[in-house]
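In what follows, a structure is listed as C-alpha cells, so that the remarks can point back to it.
The full complex has more chains than appear here; those shown keep their coordinates.
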Amino acid sequence: MPASPPDTAPLLTMRGIVKRFPGVRALDGVDLEVRAGEVHCLLGQNGAGKSTLIKILAGAHQPDEGEVLLDGEPVRLATPTAAMRQGIATIYQELDLVDGLSVAENILLGHERASFGFTRRGESNRIAADLLRRLGHGEIPPGTEVGRLPPAAKQIVSMARALSHDARLIVMDEPSAALAHDEVANLFRIIREITAQGVAVVYISHRLEEIREIGDRITVLKDGRTVAVGLPATTPTGRVVSLMTGRDVEYVFPPRPAPSGERPEVLRVEGLTVPGVFSDVSFSVRAGEIVGLAGLVGSGRSEILEAVYGARRASGRVLLDGRAVPPGRTAASVRLGMGLAPEERKAQALLLDQSVTRNITLAGLGRYARAGWMDRRREAAEAARLVEALDIRPPDPRRPVKTLSGGNQQKAVLARWLVEPRRLLLLDEPTRGVDVGARAELYAVVRRLADEGVAVLLVSSEVPEVLGLADRVLVVREGRIVHEAPAVELDEHRVLDLVMVSTNEESHVD
Amino acid sequence: MTEATPTSVARRPFLGRIGEVPHVGLVAALVLLAIVGLATRPENFATSSNLVSILALASTIGVITVGMTFVIIGGGIDLSVGAVMALSSVWATTLATQSYGPVVMILCAVLVGTGAGLVNGFLISYGRMVPFIATLAMLVAARGLAQRMSGQRTQLVQQANTAIVELSTTRVLGLPLLVYVFALVVALGWILLNRTTFGRRTYAVGGNPEAARLAGIDVRRHTMLLYGLSGLCCGIAAVLIMARTTTGSSTHGDLYELDAIAAVIIGGTLLSGGRGTIIGSILGLLIFTVITNLFILNGLNTSDQLIAKGLIIVVAVLMQRRGALTGT
Amino acid sequence: TSNEPAAQPGAAAPAAATTAAATGGNDQPGTQVTIGFSAPAADHGWIAAIAKNAEAAAKQYSDVVFKPVEPTNDINQQISAVESLIQAKVDVLVLLPNDGQQLNQVARQAMDAGIPVVNLDRVFPDKLSYRTWIGGDNYGMGVAAGHYIGKTLKEKGVSNPVIVEIQGIATLPLTQDRSKGFADALKGYGFSVTAKQDAQFTVESGTEVAANLLQAHKKIDAIWNHDDDQGIGVLAAIKEANRSEFIMVGGAGSANAMREIQSGSGVLAATVTYSPTMASSAIKLARLIAQGKGMSDLTENQVPQSITLASETVTKDNVATYLPLGFES
C-alpha cells in the first residue's frame, strides 16, 4: 500500500552516522530517511550495523559522527529517555525484559504510572491488559512474572512496551525471529494498524518474504555503509540480495542427492515421553538424512531435541547406532557422536566473554588434549580453519564472541559441532537471526555434512526452510508427531494446516 | 485447544507454574524449630517473655537485613553494615554529640550511617568499583575510624540521654519499643519495595541493568541510593544497639554482614540480583534467631552448637526446595 | 588475694585443685541453688579454661544446678542469653561479659530482679550491677611484667633498650589496663615501650604480628606478650626468624608457657599469671551468696564485695610450684 506522498518532509533523517567500537568501525557513514506512516525496512547481512544504528536512534549509543534530524530539526539523543521523549520507541533484538517484574511493570518500566512515587497498580494493569489485548494476546495476565513466560510471550511484552510510549516512530529489531508463522501474521496486523495512524515503523528482519509483505521502502546496509536508500519494497529479491552481499546469492537450498540405497539407521527414538510436554514420540533418522520437525512455537520440538540429546530426562528409548543413550547425561551423548545447537544461543550455547576459538572447541576439548593437557596450537589451527570455512566475520578467532553480530555468533555455535565427522547433529532454529547469504552457506554446510554421512535432525519455525532443506518432515502438534512425509510431498499450506489442527480430518490422528 | 484459532495454540505455554506458595519452606523450617523448642523446653520456649526476647534480639540485625535485601535485589552486596553501625553508634555517643541530647544523637547516628552508605554507593556507581571490594574497604575504614573516635573505649550513654535506652526498657503492650521500630522499618521497607516505583526499579536495576538503562532509568543514581538506604538502616540499627547495650562501641556489629547476607539468601533472594522479598529475609533471620534461642534454652556447649547450626542450615535450605533459586 | 594458688595441690584440671580453698563446712551440702553462667565464646584457651573450670567447680556440689548459656562474642546475643537466665529465675548469676559497660544494664536488671550477680573478670561500671566482683589484676599484670623486664635489663646493664609489646585485642579495657601497668612499671627504670602491636588472642595472629615486628626491629632486648595462647604463635615466629638476642615474658600462665620456661631452651624467661581458676572461685562464691553463707576463712558473715587475684611472676626458679595450675591452652 502506498504510504504518505513522497514530497512530504521525512519524519526522521540520519546522515553520515559513524560509530566506532574498539577495533571495529560498526558504522561508517550511514544515511537513513523515514517518512511518517511508512514501514521502512532495514536490510543487511549479519554485522552490517543494523542494530548499532537503531541503538543510536534509541539513545543507547552515541554516534561518533553524523546527525539525526526529526521533522527536519537536529536533535541530540543523549539517553534512552531523550529518545523516548522525542517519540521514538524501540524493540531491541536481544530481549530486554526484567524477569523478576510483572508483565505490567515491564511494559511501563521507566514511565510508571505513579502518584508521589507510589505505583498505581490497578491503572498499570489496566493499561497493560489493554495493550496486550490490542496485540491479540489478552490471555497474558498483566500480573505474571515475566521470567515465567516463554520466549514468544516475552516478545509480545516487548512489543506492548514499545506501544505504551505513544511513539511516532517505532523501531523493531528482528521482532519476528522468536515468532511462529501465525504470530507473525498477527504482528503484521498490528503494524498496519499503527502505521494507519501515521506512526512510522523501522523494521529489521532477515526474512525477505516478510519485507515484501509488510514493507514500503527499503534501506540496505553493507559493512557499516548505506548502499541503497529508500528503494521501493517491490525491488526484486535478487537485486536486494546482491546489494546486501555484494554478490549474487540465491535464496535456494542445496540439491538433495539421489537416494543411494539403504543407508544405516543412526538414530532410533522409541516412545519418548516427558509428561506434560510431549508423549510417545517415535521416529528414526538414517545416515546422511536430514529430518525436519515442523510445528508451532510451544509444540514441544525443542524439548524433543533436548530429550534425544540426553539433556532432559524422558522415558522411552533413544538409540544411537543401536546403542542406548543414557538419559540426562550430555557428556555421554557427546562422546557417542551427538551435537546440539540449541535455540537460544546466548543463554544456552555461548561463553560470551570468551574467544571464538574457545567457544568453537568447547565441546571437543578432549580432542585437543593429551591426558588433559591442551595442545593449544592444534586448537587454534582448527578454530581458524572453521572460522574460514563458515566465513565468520570478522575472521579473528581470538575476538570475544560477544562482540560478534548475532548471525556470526550463530555460525560459531554451529562450528562447534563441525569439528569432526559426527554421527548426529541436532539443530534447533539454526538460522534464527542469520542473514540471507549466511543462510545459504549454512544450508550448504548442513547438506555437505549429510552427504558425508551425518544424520541431521532439524527444528525450524520457518516452514519453507524445513521443506527446502529436509529430506523428510515430521509434523509435531501438542507434543505428538501427527504426520510424517518426504519433504517433496508437502507444501507450506499443507504443513500449516497440519500444525494448526484446522481440519477435522487430522484431529483423529492423535 | 480444540478451537481452531491460532491464538488458542499460543495460549498454552503462557500459563505459568502453579502451586508455588512463597516462603512455604521457610515457614515450615520455623514451625519445625518451634516444635523442637516446645519438645525440649516446654516450660520456656513458648512463654511470651521468650518470644519477646527473640524479637528484641532480632531487631537490630533485622533492620540491617531490610537494607541488605534492597542492596542484594539491586544486584549488589554490602559488607560494611556491621562496621557502619558501629561507627554510627560511636559517633552518636561521643561527649560532644551527647551534649546535644537524645534527638541529636539519633539524628547523628542516622546521618552518619546514611553518609557512609552513600560513599559506598558513590564508589560503586561512579567509581565503578566492585561492590564486594568497595564495601569491604568501607568495613575496614569504618571500624578504624570508630576505634579512633572512641579511643578504643566503650562509650556509655549518659544519664541525661537515657531516653534512648528507654527504647529497649519501655514496653508497650508487652513489647519493648525497639520491636516496634523493627516492625516499622520492615513495613516501610515492604511498602517501598512493593508499592513504589523506587522499589520496582530496584528489581530492574538488579535483574537486568542494561534493560533498566534502556528503559530510561538512571541506574547509577539508583544504585547509589540503594547503598544510602542500607546505610540509613545501619544508622537506625545503631540507635537500637545503643538502646540495648547503653553504649556506643567500635566492636558493635561484628560479623553482622555475614548474618544479614545469609538471612537474605536463605530468604530466597538471589545473590545475583533481581529477585527477592523482604518477608523472606525476615523469615530467614528469624530462623537464625530461633536457632540461637533454642541453643541458649538448651544450654548446648559451643562446639555442639556450631555443628548443630551447620546441620540445621543445610536441612532448612534443603527443605526449602529451592525451586525458584536454581536454574536448569 | 584470698585464693593462694601456691597452696593448692593440683592436677591437670585446676578446678579440682580448688577444693581446698574454702574449707570449714562450707562444702557441706546446703539448700539447692541454680547458678546461671554466661561467658564469651570459648574460642580461646583462657576463656575455654574459664568455662571448664566453672563447670567442674559446679559439678563438685550436689546442691548446685549449673545452667550455662550459649557463649557468644556478640553483645546483643549475650544480653539475650542473660535475659533468658533472668526469665528462668536462677538463684544467682555468674557473668563474664564481653564488655562490662555494654552488659551493665542487663546485669542491673538481674540485680533489680533480686538475682545476685557475681561479676567475673571484666568489671561492670555500676556497682549496683553486681553483688561481688572477682577477677584478675590486669594493671598488676602489666606492672609485674614491667618489673621483671626492667630489673633483668638493668642487671644486664642495657641502656636505651628496644622493648616490644604484643597486646591482645586492643579494644578491650583489660588490654589497655595491662599496657598502662607495663608502661608505668618500665618508667620506674627509665625505660619505655619502643613498639606496640595488637594481635587477636590467637596463635595465628601472634605469628603474623611477631613475624612483622621482628622485621621492623633488627635488635630487640625484651618482648612482653600479653597472652600465652597467642604466645605459642609468637614463639614460632621467633624460632622461624632464628632470633634469640632478647628475653620474652608471657601473660596468663598457660601450662605450655610454663613448660617452655622450665626447659629454659628458648627466649621465654617468665610469664605473669592471670589465672582462669577465678572461674572456680566465682562459682563457689555464687553458691555461698545464694545460700547466704560467708567465707569461712574470713571473719565476715557475708562474701566480700570484691576480690582481686594477684598477678604473680613465674620464672625458671618457681615454675615447678605453678606448673600444676597452668591451664592447657
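Per-chain numbering from 1; labels A, B and C assigned in written order.
Everything below uses one rule, namely that contacts are C-beta pairs under 8 Å (C-beta built on N, C-alpha and C of every residue); 3 or more make two chains touch, one makes a residue touch a chain.
Computed from a predicted model, the values in this text were never measured in an experiment.
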Original post:
What are the per-chain copy numbers for the complete complex, stated as a formula using the labels displayed?
Top reply: A x1, B x2, C x1
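Note that in this section only the chains that are shown with their structure count from here on.
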Original post:
If you tally the C-beta contacts, which comes out ahead, B-C or A-B?
Top reply: A-B
**OP:** Name the chain with the Cα centroid closest to the overall protein Cα centroid.
**Re:** B
Subject >> Label of the chain whose CA centroid is most distant from the centroid of chain B >> reply: A
Subject >> Whole-Å separation of chain centres (CA-atom averages), chain A against chain C >> reply: 73
Subject >> chain B-chain C separation of Cα centroids, rounded to whole Å >> reply: 36
Original post:
So how far apart, in whole Å, are chain A and chain B when each is placed at the average of its C-alpha atoms?
Top reply: 43
Original post:
Tell me, which residues of chain B touch at least two other chains?
Top reply: none
Original post:
Taking the complex as given, what residues does chain C use to touch chain B?
Top reply: 41-43, 51, 67-77, 79-81, 83-84, 87-88, 99, 101-105, 125, 170-171, 173, 176
Subject >> Residue ranges of chain B in contact with chain C within the complex >> reply: 44, 47, 49-50, 53-54, 56-57, 60-61, 147, 152-154, 156, 165, 168-169, 241, 244-247, 249-252, 254-255, 292-293, 295-297, 299-302, 305
Subject >> Contact footprint of chain A on chain B as seen in their complex >> reply: 1, 4, 6-7, 9-14, 16-17, 73, 195-198, 200-201, 203-204, 206-208, 210-217, 274-275
